[in-house]
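Omission of a single protein chain aside, the complex is shown with its protein chains in their original locations.
On to chain A.
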Amino acid sequence: MNLFWRELKASRKSLIIWIIGIVAMVGAGMGKFASLSGSGEAMVELMADLPKPLQAVLGLNGLDISTVMGYYGMFYLYLVIMGAVHASMLGANALAKEERDKTAEFLLAKPISRMTILLTKLSSVVVQMVIFNAVMTVSSIAFAAPYADGGASAVTSDILRLMLGTLLIQLLFASVGMAIAAAGRNPKRAGAWSAGVMLLTFFLSIAIDIREGIEALRFLTPFQYFAAPDVLNEGLSAAFIVLSIGVTLAAIAVTIAAYRRRDMQV
């Protein structure tokens, strides 16, 4: 438990900054909805007339942004990106920082097995992502509710579904980040590699939105697993839930195998 608390304490500051960022972003984003809905049909038409690639980049994709949930669905993409950035950095750094900061020589000389270190760090990462996700969920509901006809109850179930999807994406990117840190040679670059992988899948996701005919590639990028239009219209896809959990578990298995045999670089 000592390691667990140390981990949480070490990331406390960064997590607080992220939380402030989330609340500010959700607040400001939903605040814009007021002016958008005030402008009526004009804005909606303007958005609809935008070229498809630009719509894809903005996260529109057939959402009716004149409704609260449609607008939130567009905006949701940015929350997913934030969650993905946070998760991939957190996962990679949780393992890599001990080597990067040369504290591995302290920790690994203690009577604690690598497996315990790994599982403790994993739980601390999961806890932080759950907190991150909870803050997104609560602030989303709080800021969206005033614009919904039925208040909070009208948006809660949709937001909960979207946020469950986000949590699965967070877990996936964090575990991939950990696997990169455990298997990669250079601990200083683990965070960069992890973020790089995340960005790559994000660009692939945009490419899939822009180009017709490559939908088959959707399973390669987590950003497509729980896209807002799909979730809002059809709910979370069972296939993608299974896939995301499967990738997460596979990444954790790689992490365990690699970390147990790893030569610490100090």
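The rule is short, and it goes like this: a residue touches a chain if its C-beta (ideal position, glycine included) is under 8 Å from a C-beta of that chain, and two chains touch if they have at least 3 such contacts; residues count from 1.
Everything below uses one rule, namely that contacts and distances are computed from a predicted model.
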Not-shown chain resolves in UniProt (candidates "Tryptophan 2-monooxygenase", "ABC-type spermidine/putrescine transport system permease subunit II", "ABC transporter ATP-binding protein" or "L-serine dehydratase") to "ABC transporter ATP-binding protein"
Only one of A:32, A:52, A:102 or A:211 touches the unshown chain, namely A:102
Contacting the left-out chain: of A:39, A:113, A:186 or A:233, that is A:113
Chain A residues touching the chain left out here are 2, 6, 10, 101-106, 108-113, 261, 263-264, 266
